[in-house]
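Just one protein chain is left out here, and the rest sit where they should.
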Amino acid sequence: MNQLTEDILIKVITQRPENSHKGTFGRAVLIGGNNQYGGAIIMSAEACINTGAGLTTVVTAEKNHAPLHARLPEAMVVDFSDTELLVELLKNVNVILVGPGLGLSVTVLSILKKILSLQQENQWLIIDGSAITLFASHQLPLKYPEKVVFTPHQKEWQRLSGLEIDKQTPENNQEKQKELTATIVLKSHRTEIYDGNQIWHNTVGNAAMATGGTGDTLAGMIAGFIAQFGGSSESIAAAVYLHSKIGDDLAQEHYVVIPTSISQEISRYMKNYAQKERTEE
Amino acid sequence: MNQLTEDILIKVITQRPENSHKGTFGRAVLIGGNNQYGGAIIMSAEACINTGAGLTTVVTAEKNHAPLHARLPEAMVVDFSDTELLVELLKNVNVILVGPGLGLSVTVLSILKKILSLQQENQWLIIDGSAITLFASHQLPLKYPEKVVFTPHQKEWQRLSGLEIDKQTPENNQEKQKELTATIVLKSHRTEIYDGNQIWHNTVGNAAMATGGTGDTLAGMIAGFIAQFGGSSESIAAAVYLHSKIGDDLAQEHYVVIPTSISQEISRYMKNYAQKERTEE
Amino acid sequence: MNQLTEDILIKVITQRPENSHKGTFGRAVLIGGNNQYGGAIIMSAEACINTGAGLTTVVTAEKNHAPLHARLPEAMVVDFSDTELLVELLKNVNVILVGPGLGLSVTVLSILKKILSLQQENQWLIIDGSAITLFASHQLPLKYPEKVVFTPHQKEWQRLSGLEIDKQTPENNQEKQKELTATIVLKSHRTEIYDGNQIWHNTVGNAAMATGGTGDTLAGMIAGFIAQFGGSSESIAAAVYLHSKIGDDLAQEHYVVIPTSISQEISRYMKNYAQKERTEE
Partner (left out) sequence: MNQLTEDILIKVITQRPENSHKGTFGRAVLIGGNNQYGGAIIMSAEACINTGAGLTTVVTAEKNHAPLHARLPEAMVVDFSDTELLVELLKNVNVILVGPGLGLSVTVLSILKKILSLQQENQWLIIDGSAITLFASHQLPLKYPEKVVFTPHQKEWQRLSGLEIDKQTPENNQEKQKELTATIVLKSHRTEIYDGNQIWHNTVGNAAMATGGTGDTLAGMIAGFIAQFGGSSESIAAAVYLHSKIGDDLAQEHYVVIPTSISQEISRYMKNYAQKERTEE
């Protein structure tokens, strides 16, 4: 097993090229947030923008636009029901995250199907939360599974893989990953990443992070890392490690790590790792 | 009388088990906030989430969803008028808080009746604010009174117990509590808790906390403590003590203790007490 | 002339009585904020609540409720157009502020007339902003002018008094005040207060405070001081002085003093002055 350490951050987080513009750092589209779970996609957006993604658009139920902008005017918004605009939007992005707070309605299923069908060869697709459940229960097809990331917690992985939680051994998980081809970020108190070649094992993270919204924040960070540093197991692993590393530091002083408090720290941490000597090169 | 000290916090606030997930720390549903008093339930939610409750859903008038999410994307929301979803939601939670900013309308009475009728044996129910007034004036029935907490201030206690304020002596209060069976958190400048066995007497708290919203914050903290540490007089007493303790510290520098400023401190205080040696064990 | 110094704060800001509750510190109703100027009444509310008023209700256009709650869940809200609820509300309050961001529409005029007609002998009424303009242009009657405060800037004072700005000498102002009976807070870079007996002259304040919203914040502070410390020239003068004093301190480090940044400091300043020895007693 590949034990994650802060080396992954030093490796992945590069110094930004001087002659650049916002397009240089990627376009992300985050899709989620129905009438009940709008906070989830707001948290994903805060995480994504604070990693430094160049341009971030949030596709969510109309009622979530105002609170999103109240917290984060840096995001752009599209109404969930505006399929035409969504299709247009997806043409030109580097990474798509679908799932945080999406819910399980029939409308949502139809949007999810459309998104899966629109994935382009050069686009990464992160499938999180209820989108995993919908994907699993309707056995939806993937166009470019090698550019798909699933971020299930253990119950969602059970739905996706068919493995009961006590059967979710590294060997079994690895086998199921190979069937799916997609990268699996299996979230637990020690998250593991299955990418088809190896298993990355997170060495940080803590119980103070076990609260609603932590996964939504992680999903947004993965989107932000892929937007900037390209899609790869390493980008994904770096986001996973950084999320837990910040959570560990906050847990030194907090009984519970409020997810949005992680996002507030991302940019300082990334600056720090971007400056460290990259001995592996 | 049982004088509350910080020992109650050291006893109640446990270290979190390492192998845990958000479900481990309880599901809370907070019901309140009509068109006029939406801020009340927002303050309860901030308090509850900052104690570390695993998953918190707020059932409130639709107009309060956006400001809630603008402050607190960690919460989930359900529209007050969506009775079907409320019924579904209540099936699977550990603690229910009803009352902050609820108002006294006929619709509200009907929702309150439904909530009371849906309480399950393993669920705690906190009845606060106008829900106390409605409960008292309509003599509503309780299914599991031993798992009910009322949080009246003195006038609300008068409505509930029939005791005029100058008759609210410990003896009289205790007698009325025995009739109700439910735990009583009788709020005043020195809050008392009647649990059927003993009287807990709060030794902290101050006049700078006498401002609108302080009680809503307390109610949310009690919900958060019960969600995580189980329903017991000790959980309730710990929440009461911590609320006043933070208020006392803030009042060292503030003429008025803005209720939401209490919530901002909860997590740091809890971390501190969770680390202290628990000599009673 | 009576030169204002920090003595006025030491005199007015009392220590809170230990055995008290939120009702002890007054009920304030703030009326203003149409579709264009909603921010004004939000700023008044932030100021009022941060002085420590016990219960604050904001009567404003419905569209302003969400942003108010997003910033300040401690406030209660009533829709501007709900005259019935407004009438009910006004029965039981200590101080009424009308005007910040109110605008000049016909509806507003009718609401203003109603408010003036509902003033009770034990209630103070602060008339600010466009309510001054409406009052002046329609020559509205006052029921208890000795319990009314007008807070005009120089142009509004011209409308109210008929005095051109260059005729606004202390003598002329004093004469016009006597006709009106009400207390006049004449705002300028050195605000003056005319109360029928004397002229209070503010010695603090600065040009960094000359920005939209500063007056709305002051109006809210006056409401909060009257709610807690009773209606008197001294309460009003204390609020005026504190507002400018905080502004001066902030201007040490800021080119412009953003009005809401004043409100963030109120509670600390008041605590400080409440603790100083009150040599005059």
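Note that the chains take the letters A, B and C in the order they are written out, and that residue 1 is the start of every chain.
Basically, a residue touches a chain if its C-beta (ideal position, glycine included) is under 8 Å from a C-beta of that chain, and two chains touch if they have at least 3 such contacts.
All values reported here derive from a predicted model rather than from experimental measurement.
**Student:** Of C:S110, C:S137 or C:T211, which sits in contact with the chain we cannot see?
**Tutor:** Selected residue, touching the omitted chain: C:T211.
**Student:** Please give every residue of chain A in contact with the chain that is not shown.
**Tutor:** Residues 13, 16-22, 24-25, 49-56, 62, 65-70, 72-79, 85, 266-271, 274 of chain A touch the chain absent from view.
**Student:** State which residues belonging to chain B touch the missing partner chain.
**Tutor:** Listed in rising order, the touching residues are 66-67, 70.
**Student:** Of the residues in chain C, which ones touch the absent chain?
**Tutor:** Touch set of chain C with respect to the missing chain: 35-40, 42-43, 46, 63-64, 66-68, 70-71, 153-154, 188-189, 206-208, 210-214, 251-256, 258-260.
One rule holds in what follows: only the chains that are shown with their structure count from here on.
**Student:** With over half of the numbers shared counting as same, classify the chain B/chain C interface as same or different.
**Tutor:** Homomeric contact, different residues on each side for the most part.
**Student:** Give, as an integer number of Å, the spacing between the C-alpha centres of chain C and chain B.
**Tutor:** 35
**Student:** By residue number and range, which residues of chain C touch two or more other chains?
**Tutor:** Those would be 66-67, 70.
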